[in-house]
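Questions regarding the structure given below will be posed in turn.
Removed from the display is one protein chain of the complex; every other protein chain stays in position.
Then we have subunit A:
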Amino acid sequence: MTTPAIQHCNDFVIKFANVNGSGSASANELFARAIIRMGVPVAPRNIFPSNIQGLPTWYEVRVSEAGWLGARGGCDMMVAMNPQTWDRDVAAIDPGGYLFYDSTKPLPPSKFRDDITVLGIPLTAMCNAEYEDARQRQLFKNIMYVGALMALLDMEFAAAEQLLVDRYRGKDQLIKANVNALRLGYDYAKQHLPCPIGLTVKRADAVGDRIMIDGNSACGLGAVFGGATVAGWYPITPSTSVIEAFSSYCRKFRTDPDNGRARYAIVQAEDELASIGMVIGAGWNGARAFTATSGPGISLMQEFFGLAYFAEIPAVIVDVQRGSPSTGMPTRTQQSDLLSCAYASHGDTRHVLLFPQDAYECFSLTAQAFDLAERLQTPVFVLSDLDIGMNEQLCAPFDWDDSRRYDRGKLMSYDELEAGKDFGRYLDVDGDGIPYRTIPGTHPTKGAYFTRGTTRNPYAKYSETGADYVYNMERLRRKFNTAKDLVPAPILKKAEQPTHVGVIYYGSTAPAMAEAGALLAADGIHVDTLRVRGFPFSDTVMQFIAERDAVFVVEQNESAQLRSLLINEGEIDPKKLVRVLHYDGSPITARFIAGKIADALSDRKVSPIGQPQRKVAS
């Protein structure tokens, strides 16, 4: 071997190539969690097909003591368990990297490379010798390779062993069988392979109190804590597990202890039109209601979004974004629904959007969305994506302030109506554009109104007059402006040195962007960054742009949707906002962002943009 073998401790990428449906997912997760138990952060990611069984699937674990949780790109070690994808998997290994495979069936030398370290274990043969049952052979083969990897990477056997004990607590047979398989792989590798290899995991203290969970589960939990009682939904990847999690957390937390009855209602609708219709009906009737969907569902719900906007009905929509349409790319990540949500529907509409960066914010922003929806009496969209939605990730532990009370917004009560308080459903009493509403059943003779779209006067009486329409539209504009300061504020991170260059980004781009900032700084390129967390944009977003010569807008779609939104809402000169776009379906990486920004800045020296030209700190 001419290329030196890669030598890295606590900083490498290992990729598992598996066959979909072979039971590899829980073994791979065991591997990732064992590293976390050793105090070393990992960022695992699934790359999976639109299929249940038989197609290739990959699981990537980035080990990073420095704590970089974005996708890195490249592959230091491949665990090649899928003959179907062997050639491309072997080709994907970085020079000097490692190939781990099942050596039961001999392969010709042409199937390998001479610039990598090849590590073979006869997994199938070992399993066949150990287990009678075909399914057991398959499942324990996965655990066995985890054991072998632990030996190769010099990991603490006890870390995985304890995980199995925790996972299968009370099922001693299962613990024993799994630990046995783990041990078989571990011991074989110790005896027959050069342990440890150049990649190693060493105990550290870099995980802290962080938890590991996927964003969709966090959204489902956030909906429980946010007080959602009604969910109407239709299955669609990658959002389905939001409702599955909501359902399971509801069973746990919302079952009446006295009679076992449900303090929630979940209905699987016949389509997305019906799901959002149910949410809007429930919101109109005073329950906190939500749905979870993805791009095609957003398209189908458009008409209802318009009605809810104009009829001013609270609703929460969790949109787990993906490539679209059809099947295939939809199991890959994207941030491509911004515009279709921001301006969803017919007529002059605009909607409140929230952008969680990780599972922690999937929880906190989903919970907050219900307060915002009721305060603003409008649909609120939580724009997650497949990368954070369906991958487990390290994030800050969830927290909740027990003194917090749900903000039910401007609800007019029985007592207020009885006391003769003036009720105009669409009347701007407080100057913030938000009117008062009543819930059906509030008062026998006061406060009832007929809900329509736009054709009404401030007292909800039918009106086709232009002045009433204009009053209403101007009030809705005021209301949207009120939302600016209610959505979560953007987060500014100043560069270590003064700079005139900024970067705006949002959502799942966050970990890659944080790392890209460090990569650029190491090369002497300093950028201030602003993470946008909500739409409408607060004034600080526009100020950030105004104060800089050039601002890169980093996002995961082809048409630069956040950039368009900034230009449109802030009346920004388009030349000032430079696109950095990643949209091949894989999660964006720090290498990609840093490369694009560095290239663009060096181009700018040749072809400067903007007046007056200031020196770019690069």
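Criterion: a contact is a pair of C-beta atoms (placed from the backbone, for glycine too) under 8 Å apart; a residue touches a chain by one contact, two chains touch by 3 or more; residues count from 1.
The rule is short, and it goes like this: contacts and distances are computed from a predicted model.
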Unshown chain, UniProt name, "2-oxoacid:ferredoxin oxidoreductase subunit beta", "Glutamate transport system permease protein", "Starch-binding associating with outer membrane" or "Phosphoribosylformylglycinamidine synthase subunit PurS"?
"2-oxoacid:ferredoxin oxidoreductase subunit beta"
Sort through A:G70, A:G215, A:G232 or A:G433 and give me the one touching the missing partner chain.
A:G232
Pick from A:D399, A:D415, A:E496 or A:E571: which residue touches the chain that isn't shown?
A:D399
Filtering A:A92, A:V267, A:V429 or A:I567 for touch with the omitted chain leaves A:V267
Among listed residues A:A282, A:M412 or A:L562, the absent chain is touched only by A:A282
For review purposes, identify every residue of subunit A that touches the missing chain, sorted by number.
36, 209-213, 221, 224-225, 227, 229-230, 232, 253-254, 256, 259-267, 269-271, 273-287, 289, 303-304, 307, 311, 397-402, 405-406, 438-445, 448-453, 457, 461-463
